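Heads up, one of the protein chains got dropped from this complex, but the rest are sitting where they should.
Per-chain numbering from 1; labels A, B, C and D assigned in written order.
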Amino acid sequence: MSDTIALDVAGLAKTYRSPGRDVEAVRDLTFQIRRGELVCIVGPSGAGKTTLLRCIAGLLDLSGGQIRLDGTAVTEPPAGMAVVFQEYGRSLFPWLTVRGNVELPLKEKGLAKAARAAKVAEALDAVGLPDSADAHPWQLSGGMQQRVAIARAIAYEPSVLLMDEPFAAVDAQTRADLEDLVRTLWKRLGVTVLFVTHDIDESVYLGQRVLVLSNRPTVVLEDVPVDLPDDRDQLTTRSSPQFTKIRTHVYELVQSAKRGERPEPS
Amino acid sequence: MSDTIALDVAGLAKTYRSPGRDVEAVRDLTFQIRRGELVCIVGPSGAGKTTLLRCIAGLLDLSGGQIRLDGTAVTEPPAGMAVVFQEYGRSLFPWLTVRGNVELPLKEKGLAKAARAAKVAEALDAVGLPDSADAHPWQLSGGMQQRVAIARAIAYEPSVLLMDEPFAAVDAQTRADLEDLVRTLWKRLGVTVLFVTHDIDESVYLGQRVLVLSNRPTVVLEDVPVDLPDDRDQLTTRSSPQFTKIRTHVYELVQSAKRGERPEPS
Amino acid sequence: MKISEFPRRILIALGLPVVLIALWWFASAGSTSFFWPPLSTIVQAFPETWTADPLLHDVLPSVARLLGGYLIALLVGVAAGTAIGRSRTLRALCEPVLEFFRAVPPPVLVPVIALFAGYTGSTSKVLTIALGCLWPILLNTVEGVRSLDEVLLDTARSYRLGRVATLWHVVLRGSSPRIAAGARQSLSIGVILMVISELFGANRGLGASIVQFQRSFAIPQMWTGIILLGLLGVVLSALFRLVENRSLAWYRGQRDAERER
Amino acid sequence: ACGSGSSDDTDSGGGPTKIKVGVIPIVDVAPLYLGIKQGFFSAENLDVTLETAQGGAAIVPGVVSEQYQFGFSNTVSLLLASSQGLPLKVVSAGNSSTGDKAKDFGGVIVRADSPIKTAADLAGKKVAVNTLKNINTTTVNKVVRDAGGDPSTITYVELAFPDIPAAVAKGDVDAGQVVEPFLTIASSQGDRVVAANFAGTDPNLMVGMYFTSQKYATEHAKTVTSFTTAMAKSLEYASTHLDEARAILSTYTKLDPAVQKSLVLPKWPADVDRNSVQVLSDLATSDGLITKQPNLDTLLP
Partner (left out) sequence: MTTTTPTLTGPAEIRPVRAAGRWRQPALGLLGCLIAVAVVEALPRLGVVDSRFLPPFSTMARSLGGQLTEGDFWTGLGQTLAGWAAGLAIAMVAGIVVGVVIGSVPLLRAVTASTIEFLRPIPSVALIPLVVLIYGSRPQSALILVVYAAFWQVLVQVLYGVADVDPVVRDTARSYRFSRWAIIRSVVWPTAMPYVVTGFRLAASVALILEVTAELIIGVPGLGKSIGVAQSSGAVPETYALVLVVGLLGVLINVCTRAVERRVLRWHTSVRGEA
């Protein structure tokens, strides 16, 4: 079984140290994600979701525990991983055009020019920005910037995709389209997706499982399986009673997390 | 009647000019907001909502039309106005602590030290950040940063409050709390609120009217009155049939806006 | 961990200098070249050359002038730089003239300053130092002010922060990393100009002494002077770092926040 | 040395020997320019390139490292250098005082309305010189002492020659020691000359000399002899053809024609006046510029 585990987070702890202010962001996170799984993470603001994602991405040193990706401990950003940062605006290179931003990682990957151009065009098309390829990021609206960051990640065709509230800045309709885009890609490419969101409906709609995090210092409050059929669509899935049941459950969990409820120490 | 009109946007047009790329963001926006009204604005990503808010805040030069606040044309940021920017992270002063950030505008307003301290504490409390007063913004999570920006705006006790997707980065429960906070403040202080959001439920729950904007170049697609009782609460209001009716209508409008539908030129 | 930190930092700070000094020592040990005396000779000459009297009457006044000029440059540079950075009109108006004066070598500019500020005495020397230190500070302030984040400025405007508050809390703080870059650069330029200024109308001073040694072919002594200049630079820069670390703590923290490794 | 067979002493069969001479582009070195023009150097099979610099500070190291084979410097600088152990060798006289206290090529100027009337009045005053602790201070000290003043009360400040008349005019200094052409320029603007510090020190005061490094002198004795011979001819020629010497100035300076016509030329004796060099050496010692008198036998030819 262990060979189907893509991501193994064991006893993860992270404390931010700065002179005069130590913040224990994550206390003890343990969970596993199978290869090709789509897992959503929800939790109160400031719980440590971004911290967790950064740790998995190999961008932060851990204070304790271990993260293994495909069996090897993560100490630096692993290959084939793409991250959509919560600070989408700051994660775009202002000196490059939208096209340049999407293209750069592909260049780094060593793709030929023609292949790059095709992938860039396709990705920009998918996020609804075919016309803005030559604009600079700071000439775009917030939502457009966020979509560029998403386009960059999907054009990269990663094997692991980490997304940190990637749809926070787009309108409802675009959001729905992007949700479907993520699911399509996930199914097509078999990519392992870890998706942080504040939208509980979204987490249930997208995920195969929803990890609900507790208040800071963070532990896993509950690992909610989403037993909805794999074929989902915005209308029918969202109106199914099962969906409502799960979303209500998750909602209650988040509320209790917010109130400071924590699982019994085992 | 005109003396109860707080904000009068007439024929507003805005084109961003840069060498080789002119973007007509807003073509012709005309609407009015009464003093003490709470109006929500929704529209597709990239429609020009941020642009509109910046114009009203007196931060952008108009390309055409006029904006009048309390009868005088807006040419520079008017007094008594607070703005929560979409780029919340960038709008906080990184060299100040959270407290410093909230306090600075109050200092400028000429408040005494004790009064400032009280207001800062109250505002931070209201957004759920009483413990982070001494942290610097870059030590906070995205959602916490956004709440600092909100705290700064409400501590300022403005007479006009412009909010640009202010709850995009916070979790569902916090979001609900903040929504209620805004309504409470609005009722208590009689402040005129212009609230941009992508969450259609939120726009209906909060607003007395919802302005739906068209695709770019932007015009008003429809001005939807929200005839719900003034006393709203998260559970009962959201489950009322009237709420569902309005939200469905707005949702359809946004969808059609996204498809590129525009009102007939009158 | 905290305890082992200190010796480590000392090692890091002093490691390379020690190696370089050792290299110099051995490379120059058998030197017979008149202008490249052995380091041992220079070290021997040091205490003889810099006794209390020259320290008090040469080095101290020089350093005082240096600090005076530097502070003037800092004040004027930041003030003018802010004004020029904020106003396109002012920038267009001033830039060519400023660039002109910036390009004029001090050896030919100093006599002109002297024409106004007097040939002897400290005024013209302090002015010379100030004028030389001005440019990096001015340029960096202008660029720092120009590259302020628009969202921050918009925030300040929308909350109607007053002119003074905007300048103080937003513009200066926001451009302080760049101002610091300029100020640091100026520090060593100040030391250089301290020497150059003393070529004119001086009879005492650290710079004048060095030139004097050079002219009277007291080469080991000249080297001690150069070393003293270097040491002065190190001390000033350490002081500078102290101030910088306090006032730019936020910037360091922000830039290092996610870069813990 | 000839037998050593090293370098250019043996190559007289080939082209002319190329030498570089470091000079300061002032009146003092006119004979060198004139001599080159007159062909005295090519006659000695020397191909001379002149490298100009602002002062001895740049020329002495250049000669020591043989970037220049020869250089021109003032006598006291040479004394200072050799007393510090720098191996220099004077190869030719350069220029000397006219010996006429009323008409020398260097002197101390004051403003027309200055209360300073004689050298003795300089005591206690602020005097500008172009280099501290050098020929100008020692000679001014000497003439003040001779006139009965106490030179130790003089405050010297260092200013470049071009700036001294301006500083005197502005009143920043009470007096200034200048050489031609600034003496003429200052006089024409109304300044008074209150002391002829060169002539007053010694009527034959050797102000500047041409020199090389001792190493070069021994290794290239023949070239040095040729240079000395050509220099002697040049100095001789210049002394006897003052108009030509004056005319050549315009080729390497930017003198105002009027100044060029009226400035006082130094004397260009063919031989080094050892006496006056000894005088300067003594003065340098008594003024504390040097602690150990250089050996004039090794320094002078």
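One rule holds for everything that comes next: a residue touches a chain if its C-beta (ideal position, glycine included) is under 8 Å from a C-beta of that chain, and two chains touch if they have at least 3 such contacts.
As the structure is a computational prediction, the values presented were derived from the model and not from experiment.
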Checked against the full complex, the residue among A:Glu24, A:Glu87 or A:Asp180 that touches the missing chain is A:Glu87
Residue positions on chain A contacting the omitted chain are 54, 57-59, 76-79, 81-83, 85, 87, 90-96, 104-105, 108, 136, 138, 156
In the full complex, chain D touches the hidden chain through residues 20, 22, 24-26, 51-55, 57-58, 61-62, 64-65, 67-68, 160-162, 165-166, 169-170, 181-182, 185, 189, 252-256, 259
Residue positions on chain C contacting the omitted chain are 9, 12-17, 20, 35, 88-89, 92-97, 99-109, 111-112, 115-116, 135-136, 139-140, 143, 146-150, 177-178, 180-181, 184-185, 187-188, 190-192, 195-196, 199, 207, 210, 214, 222, 225-226, 229-234, 236-238, 254-259
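Rule of thumb we're sticking to: only the chains that are shown with their structure count from here on.
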In whole angstrom, the CA-centroid distance of chain B from chain D equals 83
Per the C-alpha means, the centres of chain A and chain C lie apart by a whole-Å value of 48
Each of the following residues of chain D touches two or more other chains, namely none
Contacts with two or more other chains occur in chain C at residues 253
Chain C residues touching chain B in their complex are 149, 151-152, 154-155, 157-162, 165, 169-170, 173-174, 176, 250-251, 253-254, 257
So, in the complex, the side of chain B touching chain A is made of residues 16, 18, 21, 23, 42-51, 86-87, 89-90, 134-135, 139-144, 147, 165, 168-175, 198-200, 251, 254-255, 258
The chain D residues in contact with chain C across the complex are 55-57, 60-61, 64-65, 77, 80-81, 84-87, 126, 128, 131-134, 155-160, 162-163, 166-167, 170, 172-173, 289-290
